[in-house]
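All protein chains of the complex are present and in place, except for one that has been dropped.
Coming up: subunit A.
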């Protein structure tokens, strides 16, 4: 169905969402990895407004913003592995939660968990746990996946949780533990085990090394760093 390109970044959950969606629908694509510290001319041409990944290019026409791209993929390849329910109300609920978890205020606690220290870090831990509780109890509930019996669009949006363990390893603090969040924990195992997802998960060791370096850089420049 024409030529598909994805501009992404190996560890970005936003880019991975797009790759996973295409994989689930068995759509072939060319993947182009972007160095976000040295953005390509192609990226700047295809996403002049935000200059960010992911960008999907279909038959030469670019689409930016992961949530927008996912809707496009669902509409363009509707038959294989549908990612949205048919009922308009249920679709509205999926969109609500994707919008919710992508909101910068809802992402912030997890970022601060990674690079914050002291009081700021403690506060982030609490906020993150509140959010995880909401996701576990109200959004996932008793279901196997957020999408029900099969992986849906909301599962892909929640995909960052699938490798959050590496962040916890680096920070040496566990918040997404099996005892407190048994359902999310089970979800992570199921999600990671799916053949399409398994093929496209960032390498653990590479994440560990890369993110450890990233964290060290942030802590070195942070005005809040507590002196050892």
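By our rule, contacts are C-beta pairs under 8 Å (C-beta built on N, C-alpha and C of every residue); 3 or more make two chains touch, one makes a residue touch a chain; residues count from 1.
FYI, contacts and distances are computed from a predicted model.
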item: Hidden subunit of the complex - UniProt protein name among "AAA+ ATPase domain", "TATA box-binding protein-associated factor RNA polymerase I subunit B", "Sorting nexin-2" or "Glutathione S-transferase"; value: "Glutathione S-transferase"
item: Which of A:26, A:99 or A:189 contacts the chain that the document leaves out; value: A:99
item: Contacting the left-out chain in the complete assembly, out of A:43, A:64, A:175 or A:207; value: A:64
item: Positions on subunit A contacted by the hidden chain, ascending; value: 49, 58, 61, 63-65, 67-69, 71-72, 75-76, 88-89, 91-92, 95-96, 99-100, 134
